[in-house]
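Here is the structure we will look at.
Note that one protein chain of the assembly has been removed; the remaining protein chains are unaltered in position.
Labels run A, B and C following the written order; every chain starts at residue 1.
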Amino acid sequence: MSAPLPPLAAIPADVVAACDYAQRVGQHLDANALAYLQGGAGDEETLQENCAAFADFRLWPRPLAAVSDGHTRCRLFGQELQHPLLLAPVAYQKLFHADGELATALAAGALETPFVVSTLATARLEDIAAQAAGPLWFQLYWQGGRAASLQLLRRAEAAGYRALVLTVDAALAGIRNREQRAGFRLPPGLSTVNLENVPKPASTVAASSPVFAALAGAPTWDDLAWLREQTRLPLLLKGILHPEDALKARSLGVDGLVVSNHGGRVLDRVPASLHALPEIRAALGSGYPLLLDGGIRRGSDIFTALALGADAVLIGRPYIAALAVAGPLGVAHLLRLLREELEVCMALCGCPTLAAIGPECLQAG
Amino acid sequence: MSAPLPPLAAIPADVVAACDYAQRVGQHLDANALAYLQGGAGDEETLQENCAAFADFRLWPRPLAAVSDGHTRCRLFGQELQHPLLLAPVAYQKLFHADGELATALAAGALETPFVVSTLATARLEDIAAQAAGPLWFQLYWQGGRAASLQLLRRAEAAGYRALVLTVDAALAGIRNREQRAGFRLPPGLSTVNLENVPKPASTVAASSPVFAALAGAPTWDDLAWLREQTRLPLLLKGILHPEDALKARSLGVDGLVVSNHGGRVLDRVPASLHALPEIRAALGSGYPLLLDGGIRRGSDIFTALALGADAVLIGRPYIAALAVAGPLGVAHLLRLLREELEVCMALCGCPTLAAIGPECLQAG
Amino acid sequence: MSAPLPPLAAIPADVVAACDYAQRVGQHLDANALAYLQGGAGDEETLQENCAAFADFRLWPRPLAAVSDGHTRCRLFGQELQHPLLLAPVAYQKLFHADGELATALAAGALETPFVVSTLATARLEDIAAQAAGPLWFQLYWQGGRAASLQLLRRAEAAGYRALVLTVDAALAGIRNREQRAGFRLPPGLSTVNLENVPKPASTVAASSPVFAALAGAPTWDDLAWLREQTRLPLLLKGILHPEDALKARSLGVDGLVVSNHGGRVLDRVPASLHALPEIRAALGSGYPLLLDGGIRRGSDIFTALALGADAVLIGRPYIAALAVAGPLGVAHLLRLLREELEVCMALCGCPTLAAIGPECLQAG
Partner (left out) sequence: MSAPLPPLAAIPADVVAACDYAQRVGQHLDANALAYLQGGAGDEETLQENCAAFADFRLWPRPLAAVSDGHTRCRLFGQELQHPLLLAPVAYQKLFHADGELATALAAGALETPFVVSTLATARLEDIAAQAAGPLWFQLYWQGGRAASLQLLRRAEAAGYRALVLTVDAALAGIRNREQRAGFRLPPGLSTVNLENVPKPASTVAASSPVFAALAGAPTWDDLAWLREQTRLPLLLKGILHPEDALKARSLGVDGLVVSNHGGRVLDRVPASLHALPEIRAALGSGYPLLLDGGIRRGSDIFTALALGADAVLIGRPYIAALAVAGPLGVAHLLRLLREELEVCMALCGCPTLAAIGPECLQAG
């Protein structure tokens, strides 16, 4: 493997879809970063199934409809979005580009796309906010206890972040064999700068094993109820797959959910995000905000997720690949490609607005 | 890749099926033409599924039946056909053979096969008609408005075209990544000669994006109702997949439909043509003319489509491959092979006529 | 491809299953013979599916049963068989071994296995009978008319053949693309010697095509009723897949059926033999003799076919491969392997006799 290439300064003519970035990213990253970006838990079955799940559905073209006044706008938590597409929280973005989260924020702003900043960012929350021309949301990893978690939340509020996304599906980092085999570590010079002054709760638990001991620092439903009281920001849970958990979250005042399995990075052989979505929507009924994360690679995937009950979707690996290949320009280009693919689906399926996209737009299995 | 070979002057002994032409076509075309011929929308899943769908069905052999008086003749719109097989509209045929549509017309006439000439032909409608020994139909792409579209229709009527096929599933060209990556363009010297004097309607639409703006030039159900009034030719819609659209088309006086997804070239991840057919036939009942387009590679495919409700089928890519490999001789040879394969299916399945081919000829899934 | 090796004089130690013969046969045959042996109709999907169909079923092991008094004997048409396995009619056997059908007869006799001799044998019926130590059946291809067909039947009766198997699924030779591409022809010196003095009926049919013209020489249900009157031999039809044809055959006095698609050599994309079997058995009820042909490669395949309603099975390609690789010794070895594999299945599934093998021996799908 030769040395990674720097990001390209212009988009090559043959990069025309998300898969083209994914295919080129190996030229722009070293093996360490690549293992982190491409790897998942265990045998990576869920990672692959997240994408494959979309192929279970077929879109109905509906020609001759009058849709030239169509658009992709929507509202989420009182915020107007140009399209139902957000940038998912991804840690350590300076692994992939020298400017890391700052570069991502630049692209997100250019395309008016909300960027969900990770607790594990390699740039300061405040610096990202200063750079951002568009809306930012904050993704919170529970910091082992309430005080530490609250400190991060307050910083995000102060910096103008507009929603709080609590990730609940990573109580453990997950057994990522690809990373283990590659000996993944954060390179010298990079760090999770936002955690530098966050206190670590002393562990006093007597557990049967390191695994169960680690769970003592994970949030519980009680912690969630407490967190709900601490902020007026819209509160989302990221990492819900089971309908009962969706109902419980709503009953505790959670404002919305991200149906997700953490991109197949935490536990292998769980349901694909898309496969979990319809049951959750059925349990919640219409009107409750649902986002989906995992496997979005095409505008038709966005369309399918919306038809099955999502209000919007997030992408993770695809934009990181674009960031590594062509920097903020790549991320913006990717966002434009995906929006255009979505528009083509809507136009050809006779849906002038997102609200028109429903289950009847898909061929019955 | 070496320079493309000229068309062969004789059929090689080992070219015995449509797939043999498809396999050889790469030797006779440059990368530009090949990308146009072989490519489809997006990841080309629908392109592949169009073919694969036929493998979901099994034919019942019925030996000992008396079928020696069998034949493949049928009537469509008052026209007698020697076999239920037509040449689909394919644009830019001089990309594939120096004589383009004129060569195709020659072969079609030799085998008494209707040839559906594309709006985007690279030869003049009148010249093709002069060359043709067999029936011609005219495929119309809506020209952004009624006057321009009507002008083309009148020319086709005047030149003796015997049916009008309005393509409705390509309001947008589709995102054909393979063509984009190959940088496809019409080579110098080729042009869509029939559009040279067709007026382009001025676009006055304020749309949310280029995609939705483009839709302003696409036909609507209202345009279709108007078009129906303009001609006494049999009027078909090409590109219908949803049963409700089929019913609506019939109610507006359309004479027949081509169940089609444009060979998977416009929108990826839509139903395979064959998978859409049974529901459309069920909605319409018997007697209404249905053609199918997409994935026909064998006589058994024709038999299957007819068993599921089609009255006839069209082939596209297969005859273009034959045209590139061996010119009009190749197209005629391919038509003969497919008809012979169909005859063998009929003979061995105990069906002396096309009317005898019904759902009971297929093994229940 | 180097020159074919002569048949081996001893069985190599690593030839332990039918698949080992299939894998080695390419070393012992030229491309012409190989295309005939291995090829099928069209894309050879049915050829492959014949084998793959068996993998749809699972056997139930039933330990602790007392089966040491078990055996594989059965009776068919009053004849006692050592095992429910016959050698299917295969044409042109001198293509595969210098002694052709005479070699096969030798092996069949050694293992007390009925050998169904093809009309298209390359040795005289009488010579094969002289060589055979075991039972012979005669496979009849209709000779275009009654008189010619009767002449062959009478010769077989006179030579002591013990059953008549009329092949009905090959009214046409089928479109075998692999053979066509290889330019298959019977080599000089080989001929279908039993047809030398059989009169060819003059064709007086005016048909719409060569395909339908050829059907004029195929047998019909009327011919079958006539044939039934001509002989006291047990009469079987080979090539029945549809339950209605099975019922009709029985009603005309046919003594048994071979559920078969001619090894996928005549029409592609028809049901696998095994997939057609259960419905035929259900239509006929118990007691009516059913044989199955197509895809048998293992003793577990025999067991599965019997559990689904067959009384016995035939193998074709596997024994020809064994014949080419190791002559009569190979055929005998193969028969022994298959019988032993069947015995192991019976013993481990708690079935001391063939009669004990029923649908309850298979895991419900």
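In this section, a residue touches a chain if its C-beta (ideal position, glycine included) is under 8 Å from a C-beta of that chain, and two chains touch if they have at least 3 such contacts.
Note that the coordinates shown come from a computational prediction; the quantities given were computed from them, not determined experimentally.
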- [ ] Give me the visible chains that the unshown chain touches, in label order.
- [x] A, C
Open item on the list: Using the document's definition of touch, tell me which of A:A31, A:A98, A:A207 or A:A282 contacts the absent chain.
Closed with: A:A207
Task: Touching residue (missing chain; options A:V16, A:A159 or A:L241) - done: A:L241
Task: Hidden partner chain, residues of chain C it touches - done: 13-14, 16-17, 19-20, 54-55, 57-73, 298, 300, 304, 339-341, 343-345, 347-349, 352, 363
Open item on the list: Using the document's contact rule, name the residues of chain A that touch the chain not shown here.
Closed with: 42-43, 45, 168-169, 171-172, 174-175, 177, 180-181, 183, 205, 207-209, 211-216, 218-221, 223-224, 239-242, 245, 261, 266-271, 275
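Criterion: only the chains that are shown with their structure count from here on.
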Open item on the list: Quick check: how many Å separate the C-alpha centres of chain B and chain C?
Closed with: 42
Task: Distance from the mean Cα position of chain C to that of chain A, given in whole angstrom - done: 60
TODO: Quick one: which residues in chain A touch 2 or more of the other chains?
DONE: none
